[in-house]
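Take a look at the structure below.
A single protein chain has been removed from this complex, and every other one stays in its place.
Order as written gives the chain letters A, B and C; numbering starts at 1 within each chain.
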Amino acid sequence: MNRAPWLWAILFALWLVLSWHFTPLFLFFGVVTCSIAVLVVTRMGILDRESLPLHLAWRAAAYVPWLVWEIFKSNVRVARIILSPRIRVDPSIVHFQASQRTDLGRFIYANSITLTPGTVTTGIVGDDFEVHAIVQEEIDGSEENTMNRRVARLEGEAG
Amino acid sequence: MFAVSAAAVLVCMVLAMLRAVLGPTAYDRVLALNNIGTKTVVLIAVLGFVNGRPDFLDLALAYALINFIGTIAVLKYIEYGDLGASAPRETGTE
Amino acid sequence: MMGDIVTVVVWLLLLSGGFFMVTGSLGMVRLPDVFTRMHAAGMVDTMGAGLTLAGLCVYSLHDGTGLVAVRLVLVLGFLWFTSPIATHAVAKAALSGGTTPYTVGDARLRAGQAGAGPDGAGEGRTGAAPDSTRKAPAEDERGRGDR
Partner (left out) sequence: MSIVVDIVLVTLLAVAGIALLRIRNLFAVVMLAGIYSLLSAGLFTVMDAVDVAFTEAAVGAGISTVLFLGALALAGHHENRPGHTPLLPLIVVSVTGLALVYGTIDMPGFGGADNPVHHHVADHYLKESPNEIDIPNVVTAVLASYRGYDTWGEVTVVFAAAVGVMLLLMGGRRSRAAAGDNGRVGGDGQAGGAGDR
């Protein structure tokens, strides 16, 4: 699948939404700007299924709301730690195996972990994730496993 | 009601400023810088609504990106001591 | 009627966003080391900014300025895409720069606690804000020496 036209369409849609002027002059500027951007990106050779993961778009629509709900829950937990009169933390660094097959999947998983407060991905070597957690319970519960499975599903069969 | 939100953001900026001044490590200061950047973005968005002219949101949009680039440049400098250096190649790193 | 509901929803979103933002900033001041503060900073970036911008978004949608709502969504999208990368970069740089995170039973946690009061059992309890501010200048000197 050729990704350049898709990128161009997305960029031009962004241009239209942000500018919201439909005079020929501005449309012309938009066309030129988007074309230059796409040209540069194509020449740099960074336009592939990692930089524009169109194949994930539909499954991401199911993943993102779940992620937002997870973020909300862990926010409440961290807020409780911070607001307690005496701060009780037992931070620790935990290693565990991720089950994603592609780098893109690992990237999404690592960023999902970091995006939920209470856990931060500090390093990845191969499948081995190194995660810093503010309290031990944040990490060894079943929720990380759930997230792991969900990202693996998001990544899909195509891999 | 937006004024309440703006006040909350200002309180947060004061707290983050405290962390930036106290330090103690460089990483605390980077964290505070990044955080004040985020709060500036939110502050600009909220102030647009306080004044009834939410036209400044493009500015917030640009800030969000500039802040990110600045943070990454700073951390690259801390980690490699040089802005031009490229990361040593490790296999399997993201 | 519709307007009342929207007003209530916007109030709720803005207030809870402000709550998470203030709590996260408080955490940045109170928590003992840079790694734990990172989690507090994450709160500001995710729910603090998220709920506040969502409140503005609901308001502008009801107000009939849909373009503003689109921009707010874009701002939030950028924040949520970039925030974990920046946080990860801070953590990675801090680790490779020789800062070891506090862990359970760490001597530094106990040291912080010895000054905090009689509660000396040592299961990762630290003093609150006054304690961490008091020991800050000494650590600043040490931090300079490291670099």
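FYI, a residue touches a chain if its C-beta (ideal position, glycine included) is under 8 Å from a C-beta of that chain, and two chains touch if they have at least 3 such contacts.
As the structure is a computational prediction, the values presented were derived from the model and not from experiment.
Across the interface with the omitted chain, chain A contributes residues 21, 23, 25.
In the full complex, the hidden chain is touched by chain B at residues 3, 6-7, 10, 13-14, 17, 20-21, 23, 26, 29-30, 32-33, 36-37, 40, 43-44, 47, 50-51, 56, 59, 62-63, 66-67, 69-70, 73-74, 77-86, 88.
To be clear about the criterion, only the chains that are shown with their structure count from here on.
Taking each chain's centre as the average of its CA atoms, chain A and chain B sit 19 Å apart. Chain centres here are Cα means. That of chain B falls 12 Å from that of chain C. Chain contacts: chain C has residues 19, 24, 26, 38, 71, 74, 83, 85, 92 touching two or more partner chains.
Shown for chain A are the residues that touch two or more other chains, namely 18, 110. Those residues of chain A whose C-beta lies close enough to touch chain C in the complex are 14, 17-18, 20, 68, 71-72, 75, 78-79, 81-83, 85-93, 110-112, 114-123, 132, 134, 136.
Partner chain B is touched in their complex by these residues of chain C: 7, 10-11, 14-15, 17-19, 21-22, 24-26, 28-29, 34, 37-38, 41, 44-45, 48-49, 52-53, 55-56, 59-60, 65, 68, 71-72, 74-75, 78-79, 82-83, 85-86, 89-90, 92-94, 96-97, 99, 133, 136-137, 139-140, 142-143, 147. In the complex of the two chains, the chain B residues touching chain C come out as 1-2, 4-5, 7-9, 11-12, 15-16, 18-19, 22-28, 30-32, 34-35, 38-39, 41-42, 45-46, 49, 54, 57-58, 60-61, 64-65, 67-68, 71-72, 75-76, 78-79.
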